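The structure appears right after this line, and notes come after that.
Complex shown without one protein chain; remaining protein chains in place.
As written, the chains take the letters A, B and C, and residue 1 is the first residue of each chain.
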Amino acid sequence: MTAVDPEIRIPDPIELDRAEEERLAARFGTAPGSANEYAGFETVGIPDRPPQTEREAEMYSLEEGEMLLNMGPQHPSTHGVMRLVLKIRGEVVTDLDPVLGYLHRGIEKLCENATYTTVLTYVDPMDYMSAMHNEHAPAIAFEKLYGIKAPPRAEYIRALVVELNRVFSHGLMMGFLALDMGGITPILYGFINRDDTVELLASISGQRMLFNFFRVGGVNWDVNDEFINRLSRWRAEVGKAIDDNIALMTQNEIFTQRTKGMGVLTADQAISLGVSGPNLRASGVPFDVRKAHPYSIYPELEFEVITRPEGDTYARYLQRVAEIEQSLHLIDQIVDRMPHGPVQAQVPGIIRPRPGRAFAAIESPRGFYSVYAISDGGPNPYRFRMRDPSFISLQVMPKLMPGHLIADTMAIMASLDPIMGGVDK
Amino acid sequence: MALTPQPPKTDTSAGSGDLLHGNPAPIVIPDGAGDDELLREFGMEEHPRGGFHGLLEVIPTKADYILDLIRANSLWPLLSGLSCCAIEMMSTATSKNDIDRFGMFPFRASPRQADVLIVAGTLTTKMAGPLVRLWEQMPEPKWCVAMGTCTTSGGRFKRSYSVVQGVDRVMPVDVYVPGCPPRPEGLIYGMLKLHELVKQRRGQWSTYVDRGPQRVAWEGDVR
Amino acid sequence: MAGGLVRALSDRFPELADTLWTDEDTVEIQVEGSRNVEVLQAVRDDAELGFWWLADAAAVDYGPDRDDPRFEVVYHLFSDRHPAWLRIRARVDRADPRIPTITGLWEGAMFHEREMYDMMGIVFEGNRDLRRIYMSPDYRSFPQRKDFLLPDDAADSAAAGVVPLERPETWDLSRFREGLTSAAAATYPPTAERTGTEQEVEGGETLADQSRPR
Partner (left out) sequence: MDVGELLLGVGRFVLATTLLLLLTVPTAFIVIQIELKVIAQMQLRFGPNRVGPWGMFQSTIHGFKVLAKEDTTPDQADRPTFTMAPWMVFMAAAMSMLVIPWAPGLVAVESSISVVYFFAVLGLSVVGLLVAGWASYNKYSLLGGLRSAAQMVSYEIPLTLSVVGLVILTGSLSFTEMIEWQRVNGWGIAWQWWAFPIFFIAATAEINRTPFDMVEADSEIVAGFATEYSGMRFGFFFFAEYVALFIMSAILVTLFFGGWLIPFVELPDGILGTVMGLLSFFIKTYFFVFVAVWMRTTLPRVRVDQLMSMAWKWLLPLALVNLFVTAAIVLIFNLQPVGGA
């Protein structure tokens, strides 16, 4: 004789969700393996299951005197939520396995369910240090699909904002490299520069970080005189924080001792592994999409592809410093030559390109960023594929790390400059 | 048997409650007994709605108040960023928006020494387990701030197959900071709101014991 | 623009000449999945072609609702001798998705192939590290296949006959209604902008290509 009626149950909200899903599944049919099935997570450490592949068996079998050290997904210097499993012998790394996917948000799938205009908002948080570049490639690809082109002034504004973005992205890389080597101040100077730049970009796009500035066939807002004034003020001040950082890093004996000759990536290795951008150019390969496959207004601008022959951590750092100078030089040219005119082509609200395929590649601060879009004539892309440079660059880590110490592992990884939002999509 | 639920027969004598079957005896305090006289001797006055208040109250309440002030002014965040918001979180800690002014700077790398977990960025199903683990590794008292729309509701990735639709599905949250990502000023405002919660003991931590063990819903339930 | 590349490719692979397709800056050929290593190695090592850089490798699911359900593994290649991307579409059977790995040619294809395996379920034979890369190892489905519907998407999906943006209760369509209901809707983009984009001029170049600032 209980006081509580067994029939009366307080429904659990999670069970209600599940019931809703079952109802939907009964009505529309569940695809094999839809998302409501169990998506667990790996336990940290050695996987509690037999190895699936040859490489995994090799990685997770320990010899005498070796130990697995798990770094991440939460670790101060994994640049987000990457997980590195290091096989170490004492302090020396003998093997390394990057475990990704802790930030996999399914952006490609979401983009396939979004209209072409909305796709440009979904790609923003991918490589969140260079949101402008993320939007640039899809914008070019969709314009190719749709068969229009942006007005010249829009192209100039695009080039201006992506170069601004490159400046603060490379500036922050300097700070993160120092932070991973124990220097706490360069990151703060880098952030002074970055905050100035994003405020400048926010004054034109309305957002501080995920700008959502590009549109199919143009850009969202025009630049005005006030913006140009702010830009020239910024241009006068931008060198200061960067020079401070150079004084703290390049001229520091400890820094140079710790980076020179560390993690040498040869040109052949880099090409075979698909490394791109500053990392590839620091290995001596003059591959820059802005020159190799010119897009936007880059054919009209004067610049040279910067390379460095060494391919070590120090070269990758100096490469970024040199590219900051180059970007500032490009910004000056763009502002000087900016034409007048509209900034947005005539585009309807819902874009339905003809069936077709388009491939567009740009040079992002981390390298070769490309988009492959397929249209089937509908309002959504049939397939939307993004190739992120830092994702591919991460493959070099198992090749570079063995033989280095744990401390060097962090420095080398910071010099590759991966952004986990882009890596995991 | 009775078709309508009958009120259980209550026995007010002490110790006769059926504790095993969930019917504890109600505790009845007889009138005029106990320490009331003693309390009155110390200058405490009876409140019309029950209880006493007065001089002695100062000792526990003021000590708690001071402790809460100390805790509020020394909130060490965990150095843990999930995605985009992490950059703005770092920006909040750096020169332009110096959150160190409020005593929050030493971003601790180890959860054992952190007081507040700022969940900065999209929480995915793969990351949910490790994040809950981090949260459980933090010693009490602890607070959680959900930064950005992705952590409050899933945000722009709400429809995704691998994103947890709000971090409050897996752990208690004290302050939600909207924005995608919030400006540093927004995060500072959220942290100052957290100060208020800490001072007024309105955070999840102070009520944690009362609610009993939480059901952690991440295992297979979130999507 | 890419005329030289088109000629070189049709000389080198006469049997693939009828699958050749070009647009403003891309040349495309289609091959059978089993031939991908052979063709890729040929275009990489050929002195005239010299496509030394694997730009991208992606999988496309032409889903079950298509006439010809299949997977395609799409490789994009770069060469500094030709001003065009080379796109190679390798066809994979959807019922038994297997294709040889190209990690022997470019080591960097490893993460591409692991991603394709994770997202589409395509098995790359010979790849020595074919694990899931994004989802957990115990995840059982392949999210980027076309028959994988997003959870709260079932009611909105094309399978249910709804295009989300056109649901009147979610969007105010008054701004677009004119365009959507009139006959002109079928011919978006407006004719003024479309003219010429389809016509190919000599050498695989289009008029849109000529008008590009480059």
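Going forward, a residue touches a chain if its C-beta (ideal position, glycine included) is under 8 Å from a C-beta of that chain, and two chains touch if they have at least 3 such contacts.
Just so it is clear, the model here is predicted, and its values are computed rather than measured.
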item: Touched by the hidden chain, restricted to displayed chains; value: A, B
item: Among A:S61, A:N229, A:Q257 or A:Q346, residue touching the chain not depicted; value: A:Q257
item: Which of B:K62, B:R112 or B:R201 contacts the chain that the document leaves out; value: B:R112
item: Sites on chain A contacted by the missing partner chain, in the whole complex; value: 67, 69-70, 75-77, 91, 178-185, 188-189, 192, 248-249, 252, 254-255, 257-258, 405-408, 410
item: Hidden partner interface residues of chain B, rising order; value: 67, 70-71, 73-74, 79, 94-95, 98, 100-103, 105-106, 108-110, 112-113, 115, 137, 139-141
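Quick note on the criterion: only the chains that are shown with their structure count from here on.
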item: Topology of the chain contact graph, where touching chains are joined (line, ring, star, complete, other); value: complete
item: Which of A-C and A-B has more C-beta contact pairs; value: A-C
item: Distance-to-centre winner among chains (Cα means, whole assembly as reference); value: A
item: Distance from chain C to chain B - Cα centre to Cα centre, in angstrom; value: 50
item: Chain centre separation in whole Å, for chain B relative to chain A (CA means); value: 35
item: CA centroid of chain A to CA centroid of chain C, Å; value: 22
item: Multi-partner residues of chain C (at least 2 other chains); value: 134-136, 143, 148, 150-153
item: Sequence positions of chain B contacting 2 or more other chains; value: 125-126, 159-162, 223
item: Residues on chain A engaged by chain C in the complex (per definition of touch); value: 21, 24-25, 27-28, 31-42, 47, 49, 52-56, 100-101, 104, 106, 108-110, 112-113, 115, 144, 146-149, 152, 155, 271-275, 287, 292-297, 299-300, 345-353, 356-359, 361, 368, 370, 372, 374, 378-379, 383, 385, 387, 391-392, 394-395, 424-425
item: Contact set on chain C toward chain B in their complex; value: 134-136, 143, 148, 150-153
item: Interfacial residue positions of chain A with respect to chain B in the complex; value: 1, 3, 5, 14, 17-18, 34-36, 38-42, 44, 73-76, 80-81, 101-107, 109-110, 113, 121-122, 125, 128-129, 187-189, 191-192, 194-195, 208-210, 420-421
